[in-house]
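With one protein chain held back, the other chains of the complex are shown just where they sit.
Going in written order, the chains are labelled A and B, and every chain counts its residues from 1.
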Amino acid sequence: MIDFKGYEWVFWEGLQVTLAVGLSCIPVVVVMGLLGAWAKLSGNRVARSIGYTYTTIVRGVPELVLIIEIYYGLTEALQLLLSAASGGEILIDIDPFTAGTITLGLIYGAFATEVFRGAYLAVDRGQIEAARAFGMHEKLAFVRVVFPQMMRFAIPGLGNVWMVLIKATALMSVIQLPELMRMADVAARAVRMPFTFYFGAIVIYLAITVVSLYGLRHGEIWSNRGIRRA
Amino acid sequence: MPFSAIIDNLDRFAWGALLTIELTVISLAIGLVCAVPVGIGRLSRSPIIRWPIYAYMFVFRGTPLIAQLFLIYYGSGQFVPQLRAIGLWDGFFREPMFCALLALVLNTTAYTAEILRGAILGVPTGEIEAAKAFGMSRLLQLRRVVLPRAFRIGLPAYTNEVVFLFQATSLVSLITLLDLVGVARDVISDTFRAHQVWIFVGAVYCVISYLLFWLFGQLEYRWSAHLRARPGAAAKTGAAPATEAATAMIR
Partner (left out) sequence: MKKTIIASLVAAAALALVAGTAAADMKKVKIGTEGAYPPFNSIDPEGKLVGFDIDIANALCAAANFECEFVIQDWDGIIPALQAKKFDAIIASMSITDKRKEVVDFTDKYYNTPTHFIAAKGSGITEFTAESLDGKRIGLQGATIFEDFVRATFPKSEVVTYGTQDEANADLVSGRVDLVMADKIALDDGFLKTDAGACCEFVGADYTDEKWFGPGAGIAIRKGEGDLVDAFNAAIKKIREDGTYKKINDKYFAFDVYGEPAM
């Protein structure tokens, strides 16, 4: 069909890295999201302001700028911190994959914070009151009653975050992560066929989108199992 | 750290910010205008209109903006002779500015159309039925009832899109344009003061983003006046009982 001049492999290699980064981000995003939501809903003023600062910065600064600054800044900051803490010289090398995962996780964790916050607030107060009436203390009520229901409300929002996240992995190309965009770039420059390779990359991103949408629809159906349709 | 790198290059940053704002405003304006027919078409009863529009929106919402940008800018370089033959090279695709605008417009139109679609679906059916009962044509319904209501409903989501687009213009620095981020990279390669510059640029984007949020918040407030209590409903100090009774009756 189309002659990729021997560089077909870039699509497969790039796709693997893109998916790997996306999937590795999920735990980071969920953790940061829960942390952030907890902070913003907290009674503690310091926690609240940290939470708000976190989401404010991430919402206000473009991803490109955040990615570049965190990639260099994080390494230096960690090195400074650990060198100061241990008194010696610690060399941390954060490879692009880890840096990319942490960066995207931090950025989209802020988005997830809003999702979890909204999900928490959407849980019917009556449920919490009933749990208390049963004598459950707060932590137990949270684990048994609030959290599972929170997840039901959070799934659509988290699904949206995933859709945006997987596309944002394309920006990782600026920190030399060999994901799909970067690999398409390498091939395009090598054989001077930019349109062909970027078009191929677009087709693959579309495929990822289609599969994700399908999976998300099933995720939503599953998380709403047992709920009466209005 | 002394912000010398910033202060010495303030004029360059100003030009960069200007380009960023230019790109944002032009893309949003064209995008909004185009989104109306596209959003309406998406809800068309005829599949011949619906499907191509759905496909267009799916592609531009389902793929990264950076890929779209590179495809248009670098990709067009693969077809120079063909483009030259139809006169689209020298005036259009050759210029990074037009390539950037094309990508941004296509992208924001797709997202805005989707917002509009959701908003149109959210218009209370009662209002549309009332319009029909008045004998309004489809076009008149759209113009007088559906669209004004839809704009109000979609405003919060559109605010997000506006801020997103403003931040997304930073990607044009990757196709040689000297927007704020482009200037930032230039200044860094000159002065090697990466952290200063990025913190400064991040702050600028933050400030303008929140300015936009506030501006649109004001617009939302003005446009939802009909949903709030009438002025003077609460404060009744000094009003004569007679007038009070009269106004109470009218309400």
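A few points about this structure:
The definition used in the following text is that a residue touches a chain if its C-beta (ideal position, glycine included) is under 8 Å from a C-beta of that chain, and two chains touch if they have at least 3 such contacts.
Computed from a prediction, not measured in an experiment: that's the story for all the values here.
Only one residue in the set A:21, A:35, A:119 or A:202 touches the chain that does not appear here, and it is A:35. The residue touching the chain not shown here, chosen from A:41, A:82 or A:128, is A:82.
Within the whole complex, the absent chain has one touching residue among A:121, A:140, A:190 or A:221, and that is A:190. The set of chain B residues touching the chain not shown comprises 74, 76-77, 80, 89, 94, 96, 174, 176, 185-186, 188-189, 192, 194.
Considering the complete assembly, chain A touches the hidden chain via residues 6-7, 31, 35, 68, 72, 75-76, 78-79, 82, 85-86, 88, 90-93, 174, 176, 186, 189-190, 192, 194.
The working rule: only the chains that are shown with their structure count from here on.
Inter-chain centre distance (chain A to chain B, centres taken as mean C-alpha positions): 24 Å. On chain A, the positions that touch chain B within their shared complex are 56-57, 59-66, 68-69, 72-73, 167-168, 170-171, 173-174, 181, 185, 188, 192-196, 198-199, 201-202, 205-206, 209-210. The part of chain B that touches chain A in the complex is made up of residues 58-59, 62-68, 70-71, 74-79, 163, 167-168, 170-171, 173-174, 181, 184, 194-195, 198-199, 201-202, 205-207, 209-210.
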